[in-house]
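For this depiction, one protein chain was excluded, whereas all remaining protein chains were kept in their positions.
Our next item is chain A:
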Amino acid sequence: MATKHLLAVGAMSAVAALLLAGCSAGGTGGDDDEIGGEITVLTNRTDLIDTLFADYGAEFEKKYPGTTVKFEGVTNYDQDVTTRLAGGSAGDVLALPNGLTEGQIKEFFEPLGATDELAEKYRFASEYAYDGETYAISVGGVASGMVVNKRVWADAGITEPPTTPEDFLAGLQAIKASDPEVVPYYTNYKDGWPVTFFDNERAIMGDPDILEAWPEDPALWEEGKYAYIADGLLYDIVHDGLSEEDPLTTNWEQSKPDLAEGKIASMLLGSWAVPQMKAAAEDIGADPDDIAFWPFPYQTDGTFHSKIAGDRVSAISSNSSNKATAKAWLEWFIEDSGFAASQGAIPVPKDGAMPKEIEDFAATGVELVELNAAGENAGKEAEIYNIAEIDGTIYRQQLIDVARGAADGDWDSFTAELNKRWGAAQADVMG
């Protein structure tokens, strides 16, 4: 009997502990205006917290005595951190999870300063600017484009980046003809997110204001428009049998050594992928110099355009109880840590030197374009996509299914349906 009572008490206190744990998610220490005390930094780079970030933390603590920087790596970043934001315990400084709307960003994050002022010293300051204030800033920029194995392309007789989608398709055909074992283009369908890079080339038209115009367009998939060109290329690649045989079993990690080795000829990603591919090449003993970075095969006025944009942006939680230290950390991280350079990324301070990869890329005649963030229409685009239930990954996977004949329809019927859904939501939001 006595033991049973003990068990019951034990269970009760466990429940009490659970309930209490739910309520104790407050911050710790620190005055709001003075730099000092502890801050927690949430990051998606779980691979760096014990190495590079730990060193940065120590350096920062040395510069500002009395501060402590803690890092927390989150693997399933976007979903987990989004949930934690709503719960109010998302640390002090954090990488902004993808997919938030303007209202949500304003609610959960602290303004970092006036956009005009920030834009004088930083690139990408207008990407998350609302009502003249910037809410999140990038810690390193990337250029958009195609990662290719240039040896494989050269074996098929192509040494220069193709200038039109048709040339690109012809190039893929030539690769297939010269070696049927090579996958000319790898979609990474199963992992999903890589197909969204077909949305990431919006600079190809050479129009820096395309983001503002985007939500005003009642039909995105019409001839001559960006979505028609980019998604059309994806459709044609798959439709002509130039992508992997079974898209349902693709594997991102495996695609890196495969590209390095020349089993895959090309993937549309971004400049951030180049160091990863080169590392994979070194791991398997292939030649890292085979990896090259090409612009999207489309020219406006005879020039390639590549979008440069902030990669993961960082922001300060509005629930932070130590905002001064959080801000000091963010500024130090952007200006003094050398993080961007270590990642081969475009430095955010305007006086920072471009990394060699990007300089070489621009030297081949590619104009780097920083798109202006939407002003009046800020946040509208995401809202329309959400209401239309058009998800960048899901609809492109369906597009691939249609293109390979695994789902009903063709390019015309599929884009008509997309235009219908987008149009209805667009009318709803933009009224």
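Heads up, the rule we're going with is that a contact is a pair of C-beta atoms (placed from the backbone, for glycine too) under 8 Å apart; a residue touches a chain by one contact, two chains touch by 3 or more; residues count from 1.
Keep this in mind: contacts and distances are computed from a predicted model.
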item	value
Complex member absent from the view - protein name from UniProt, among "Response regulatory domain-containing protein", "Na(+)-translocating NADH-quinone reductase subunit D", "HEAT repeat domain-containing protein" or "Multiple sugar transport system permease protein"	"Multiple sugar transport system permease protein"
Among A:34, A:61, A:107 or A:428, residue touching the chain not depicted	A:107
Which residue of A:79, A:364 or A:413 touches the chain not shown here	A:79
Option from A:45, A:190, A:225 or A:263 whose C-beta touches the chain left out	A:190
Chain A residues touching the omitted chain (full complex)	8, 11-12, 14-15, 18-19, 79, 82, 85-86, 99-101, 103-104, 107-108, 189-190, 192, 245-249, 385-387, 389, 391, 394, 397-398, 401, 406-407
